[in-house]
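All protein chains of the complex are present and in place, except for one that has been dropped.
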Amino acid sequence: MLQVENLDVHYGHIQALRDVSFAVNDNEGVAVLGANGAGKSTLIKTLIGWNTPSRGRILFDGKDITRLPIWDRAALGLAVVPESGRVFRDLTVTQNLELGAYTEKHRATIQQRAREMFDLFPVLNERKHQIAKTLSGGEQQMLAIARALMTRPKLLLIDEVSMGLMPILVKRVFEVIGQLRASGVTILLVEQNAYEALQVVERGYVLENGKIVLNDTASELTQNPRVKAAYLGG
Amino acid sequence: MSIAQNLSNAMVLASTYILIAIGLTMVYGVLKVLHVAHAGVYASGAFVGLGAFNFVRPFCTPTLEDARLASNLAFWISLPIAMIVSGVMGALIYLLIYRYTWGKSPTISLVASVGLFTLIQDLLQKPFLLGPRQQPYPAGGAGMPRIETPWFMITPTQVLILFVTLILLAIVYVILNRTRIGLGWQAASLDPEMAAAVGVNVTHVIVLNFFLGSMLAGAAGVLVGVYDNMVFSTMGDVPSYKAFVVVVLGGLGSVPGTIVASIVLAVTETFMVAFAGSLMPRDAIAFLVLILLLMFRPRGLLGRA
Amino acid sequence: MSTRLEARNITKRFGGLEALRGVSVTAQDEILGLIGPNGAGKTTLFNIICGFLRPTSGAVIFEDRAIHTKRTHEITQSGIARTFQIVKPFSDLTVLDNVLAGLGCHIYATPRVFAEQYSTRTTIEPAREILAFTDLTKWADTLAGNLPIGLQRKLEIARALATQPRLLLLDEPAAGLTSGEADELAVLVRKLRAQGKTIIVIEHNMAFAMNLCQRIVVLAQGEIIAQGTPAQVQTDERVINAYLGH
Partner (left out) sequence: MDYFVSLAVFAGIWVVLALSLNILMGFAGQVSLGQAAFFAIGAYTSALCALKFDQPFFVGFFAAILVTGFVGAFLGLPSLRVRHDFLVLATMGVNFVVVAIFKYVDFFGGALGLIDIPTPRFFGVNNDIPYLILVWLYVGAAILISWYISKTWTGLALNAVRINEEAAAAVGISVPRFKIYAFIVSAALAGGAGSLYAHYLKSLFPDNFNFIESIVILSMVVVGGVGTLRGPIIGAIILRALPELLREVHDYRFTLYGGLIVLMMLFQPMGLLGDDSTLMRGLRRLFVRKEKVDYEHAA
């Protein structure tokens, strides 16, 4: 599904990713873990196209998308739940969902999918005519997930979904992600909250200083003391 | 003059402000560029409209007996031509200039825009275009009726301005709120990166944005040219600056805010001139308002903090 | 040990968001580490200490004087210098001029600012000493913007030192450095401590922080969740939870 080969990313003089290679298979959940500043968000941003890599290739469904414009990636079936949601704050919940399906041209299909999202997230249904910025942090996060699902993406990228949320909401968001996995959505999850993340995916990578240092199944990683070391420098 | 008469005059003035300022607001909304050259598009619109009007009118006369009717017909042909040329001009300005300066310091785009404005205005002044003198644009009311009530009277030309503005606003409203690309525009002005990530082709949106906004400015140029029955190369000077007053007042990038701000400015100006008189010409008042506004409410009166 | 800096019960709200909730931190003569997950409020605390932000409530006391109502340049002049997480060297000035800009700290508010040239023998000598101390002598005439990141971070420290601070705030000094560069940096920071400066470090590189700091304060979601020696903090249940989840 997704194949990343030898990716280097620089911000000016700072190298944020060093020779990162990994893959996500069809119908698989993969987590990328690591401490602050390890390069997790940079990775997601490069996959979406907000960053341009200085070296390496990104293959999606066998097609090289490294230099493809951002909007064309969305049309191929790549959707993102960005850091802190980034919903369109001044638009209504419904408009946000419609934008999620921007690449879909038939109105009826869009409305049909919006109804599905309202079934999946009843809280959004209650607030469908509300302006997005009046939603709580957790609700905005749900809206961001729903917006990403509107395209029926082949691959869902999720960036730090737990950040800035209250613990109870973190639980709820991960439940939703778990459900999505169960229903067969392919997911790449970038997360600081390692233990929660490892419960909803099958495999994981650990990033340290822009490099992949560990690569294992979720259950092995949960046990591995090096994961803890990667965060706390033990 | 009665209050009602002043109000109706103010609404005509407000219409022209709205047409000019919406383009600026739309550009600022997505690109965050202060598009000074918009005023050049406005003057060019007036020039193209006048040129088309003068070119077409003789052809209308042999077929239509009534000279009045011929002139009206020529106007209704010249208006869309002016709008389309202005729209294309706006789109080209983006494709040739702002596309490359976007993302660098906003000052670079702004200075480039000032340079472009200077260039357009000076070219218009050349004899092979508009020439250094004022030229009449005798389209009158273009067939619009005169509206008379006991309280106020609206001349046919004023009716024309109000009528065209309302129609254009309705079209813009429908495009922005009822179409897919309009939704994409709103998204792109809120968060261009995220809009691109959901599949909005931001380049298309911006080009359309420039096309529509410049079309409205071109229409404004034609309407003001007809209203004052005069077109001249520097006619963009004062409106350009006032349009910025409106854009800042309206909260930078908000179309409804721009409409409200246009009306507020027009009404204030009209009544100050009518009742208070003033030390300075009313244009200078608008500039003072802007300077103070930039200092104390830089996000605009209706803008978000 | 005497108290150099005391942040008392600092709260900072941005609109509806509470970035800091009643945070109290004191710094003695020590190297104090400030760690915590993204969005914990660490840089906000720095910005309040150095005067970029005003606290919504609470006070900052530096050497027995309240400074939270003062402006940044006054705070710098009173003896607090900082570096930035996203480096902000004066990029089109040379490395030497960057340091000189810091040396001017106690001149900018005096009339000498108009009359005196900034690049004279009496100013270049101390500037070169600072460059030598931070191991930047070789780059003195290079434009700061052309340096690689590791040297830019050092330059930020050099420029901060030039203001003759008694308290130094380092915002993620090791970010983007190779492990060799980070080790050099740790040596440099220890030398500064040996000179009697108080140092507060925000750091994401945990190995670096644990190794360098004498005491560590852990922030999460705008509150202090733990503080103590590196060893205590590393084994603290709440810290592990904050970083790894439950």
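Letters A, B and C name the chains as they come in the text, with residue numbers starting at 1 for each one.
The definition used in the following text is that a residue touches a chain if its C-beta (ideal position, glycine included) is under 8 Å from a C-beta of that chain, and two chains touch if they have at least 3 such contacts.
This one's a predicted model, so the numbers in the text were calculated from it and none came from an experiment.
Enquirer: Give the labels of the shown chains that the missing chain contacts, considering the complete complex.
Expert: Spelled out, the missing chain touches these shown chains: B, C.
Enquirer: Given that one chain is not shown, which residue among B:17, B:53, B:185 or B:244 touches it?
Expert: That would be B:244, which touches the missing chain.
Enquirer: Can you say which of B:7, B:69, B:88 or B:110 touches the chain missing from this structure?
Expert: B:110
Enquirer: Identify the residue among B:55, B:100 or B:151 that touches the chain left out of the display.
Expert: Within the whole complex, the residue contacting the unshown chain is B:100.
Enquirer: Looking at the whole complex, which of C:48, C:151 or C:207 touches the chain that is not displayed?
Expert: In the complete complex, the chain left out is touched by residue C:151.
Enquirer: Kindly note down the residues of chain C that lie in touch with the hidden chain.
Expert: 50-52, 71-73, 76-77, 81-82, 84, 88-93, 97, 100-102, 104-109, 112-119, 138-139, 142, 146-148, 150-151, 159-160, 162-163, 178, 181
Enquirer: What residue numbers in chain B mark contact with the hidden partner chain?
Expert: Chain B touches the missing chain through residues 34, 97, 100-101, 104-112, 114-123, 126, 237, 241, 244, 248, 279-281, 283-284, 287-288, 290-291, 294-296, 298.
Everything that follows uses one rule, which is that only the chains that are shown with their structure count from here on.
Enquirer: Tell me which chains count as touching both chain A and chain C.
Expert: Both-contact set = empty.
Enquirer: Based on mean C-alpha positions, which chain is nearest the centroid of every protein C-alpha shown?
Expert: Measuring from the global C-alpha mean, the nearest chain centre belongs to A.
Enquirer: Please identify which chain has its centre, taken as the mean of its CA atoms, farthest from the centre of chain B.
Expert: C
Enquirer: Measuring from the mean C-alpha position of chain A to the mean C-alpha position of chain C, what distance in angstrom results?
Expert: 33
Enquirer: Using mean CA coordinates as chain centres, what's the chain A-chain B distance in Å?
Expert: Centre separation, chain A to chain B: 43 Å.
Enquirer: For chain B versus chain C, what separation do you get between their C-alpha means, in angstrom?
Expert: About 51 Å, centre to centre.
Enquirer: Spell out the residues on chain B that touch chain A in their complex, using ranges where they run on.
Expert: Interface residues on the chain B side: 180, 183-184, 186-187, 190-191, 193-202.
Enquirer: Residue numbers of chain A touching chain B in their complex, please.
Expert: So the residues of chain A in touch with chain B come to 48-50, 69-71, 73-75, 79-80, 82, 86, 88-91, 95, 98-100, 102-103, 105, 147, 151.
Enquirer: Across the complex, what residues on chain C touch chain A?
Expert: It is residues 37-39, 147-149, 152, 172, 175-176, 179, 204-211, 221, 234, 239-240, 243-246 of chain C that touch chain A.
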